[in-house]
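Only a single protein chain was left out; the remaining protein chains are all shown in position.
Let's turn to subunit A:
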Amino acid sequence: MKNTPEPHAGYAARDRAWHPPALHPPYKTSVMRAPSAPLLSLPTSLGEETGPVFGHAMLGDMDHDLVHNFAEPGESAIGPRIIVHGRVTDEMGRPVPNALLEVWQANAGGRYRHKKESYLAPLDPNFGGCGRVLTDEQGFYEFRTIQPGAYPWPNGGNDWRPAHIHFSLFGTAFAQRLITQMYFEGDPLIPHCPIVGAIPQKDAVESLIAELDMTRTVPMDARAWRFDIVLRGKRQTLFENRLEGL
């Protein structure tokens, strides 16, 4: 009987002590939506190590420009104009090219354009709040938007979310699927937030805070914020390394 090659080493396991746990009682909705049984550990196999691929043909011309993609011709959204940019890499530091980022956010007053949202701050008729972009060959991405406002939510008696932008990320594998939130450097609401507070470690929280980036700020136009993102990494055998020239 001949030997068969070892299966590849799969994706690095998630560090569940780094991510927020399912149950974090100060975030009240998590109490009834957290599984009570432990997760069943499973090595990744082909179905987890593959995933859908999205091409540039899917993107519209304005998908990465939230200032204009819902605005009437000649108009734009109200609020601080910003550029959000960064790089998507994996845990081994390899860039993740052609990763799809979908973003959504409230307007400058903290109001979401959603059927079930009723905050009294008004909608901006020129702001929808959704955008998407693909990373380039080196893993870099960039989009334009307006800086969202903080908004109140019915959790504690006086809870306010920090200004944030939601991110949904696809790598190359379904196992890498990730949704997170980006916060803004210096926002005093960050340490008060029970959703942020679900993350146990301080340096994990800090990795969600975008830094003001004056080098990419466009004078007389838009400030820039840098937000780098790390997706799970695939362990590689030496043989696979050589194949891919890494």
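The rule is simple: a residue touches a chain if its C-beta (ideal position, glycine included) is under 8 Å from a C-beta of that chain, and two chains touch if they have at least 3 such contacts; residues count from 1.
What we mean here is this: contacts and distances are computed from a predicted model.
According to UniProt, the chain absent from the figure is "Protocatechuate 3,4-dioxygenase subunit alpha", selected among "Monovalent cation/H+ antiporter subunit F", "Carbon-monoxide dehydrogenase large subunit", "Ring-1,2-phenylacetyl-CoA epoxidase subunit PaaB" or "Protocatechuate 3,4-dioxygenase subunit alpha". Of the listed residues A:93, A:157 or A:186, the one in contact with the hidden chain in the full complex is A:93. Of A:75, A:117 or A:185, it is A:117 that touches the chain left out of the display.
On the side of subunit A, the interface with the absent chain consists of residues 4, 7, 10-11, 13-16, 18-22, 24, 27, 29-37, 39-54, 58, 60, 62-63, 69-70, 89-93, 102-105, 112-117, 128-132, 166, 168-169, 172-175, 177-181, 195-196, 198-199, 203-205, 207-208, 229-233, using the contact rule stated above.
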